[in-house]
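Of the protein chains in this complex, one is absent; all others appear in place.
For chain A:
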Amino acid sequence: MANTPERDAVTDAVTGTATTGHEWDGIRELNTPLPKWWLWTFYATIAFAALWVVLYPAIPVTGATGLLGYTARGAADQDRAAQAAAAEPMLARLRAAEPAQIVANAELRAHAIAGGRVAFANTCAGCHGAGGQGAPGFPSLADDDWLWGGKLAEVEQSIRHGIRAPDDDASRTSLMPRFQADGMLTAAQVNDVAEHVLSLSGRATDAAAASRGAGVFAENCASCHGERGAGNREMGAPNLGDQVWLYGGEKAQLIRSIAFGRGGVMPAWEKRLDAATIRMLTVYIHSLGGTEAAAQ
């Protein structure tokens, strides 16, 4: 082959290898041939892909699962079943132990808090907020103010049977009447009793109205909330003298609560969650810091 100028343009003088014709600052890109085994490796990956298409689901048609019958959903179900089986011994121990016993045992407590955190995010956080911080109308589970009792057994009872849950006969039930809407109190009386309630936490603005409201309170409210407004957990009646307000502590919010009543509903979870999950939820809520010791 004659050493023509064309050939020099495409062949690298040092290596004798053809160049691609690309040149950067006088440096030419060599067109080094690939080794044959590289080509065969490439063919092997094609063969692997073909085998894969036959063995595993690759065609987007329902029922085309491949010869092995593998489905991602089936594999996930198997994984979940395996995990459930692996968790079962611990869940059985949690079911068998009272919440107080779980709390007293570091190992059980750690498992219950970890599992309870997940269950809480799934089922409770929608209303009570992540971390149980609560929202207007949905009580905080991290504070020390409990409508129906903050001992572990009481918390568990609330989770199992709910609050005013229509489908559970054991549900905790009470009703804050609609004092003005149902004509029991006039607007002026509602205003007076609201001023009185404000005075219970030291915030009265109108002393005359507050003292007029004391009488209205004694007649209409004290039966549930107590003479001094300290609340009654039997009735789920909140303490009106503390700093925690479920529906807001401003006067306008108090008037609305008195005039039109309140009655939040929580589902009875016993029918939807298994006993171990309810135990774990109870212990998780305990870990938020607001629950009360059984001795109190």
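To be clear about the criterion, a contact is a pair of C-beta atoms (placed from the backbone, for glycine too) under 8 Å apart; a residue touches a chain by one contact, two chains touch by 3 or more; residues count from 1.
We take it that contacts and distances are computed from a predicted model.
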item: Per UniProt record, name of the chain withheld from view ["Cell division ATP-binding protein FtsE", "Cytochrome c oxidase accessory protein CcoG", "Carbohydrate ABC transporter permease" or "HTTM domain-containing protein"]; value: "Cytochrome c oxidase accessory protein CcoG"
item: Option touching the unshown chain, where A:Ser140, A:Ser158, A:Asn191 or A:Ser257 are the choices; value: A:Ser140
item: Touching residues (missing chain, whole complex) on chain A; value: 1, 4, 6-7, 9-11, 17-18, 20-25, 31-39, 103-104, 109-110, 129-134, 140, 142-145, 239, 242-244, 286-290
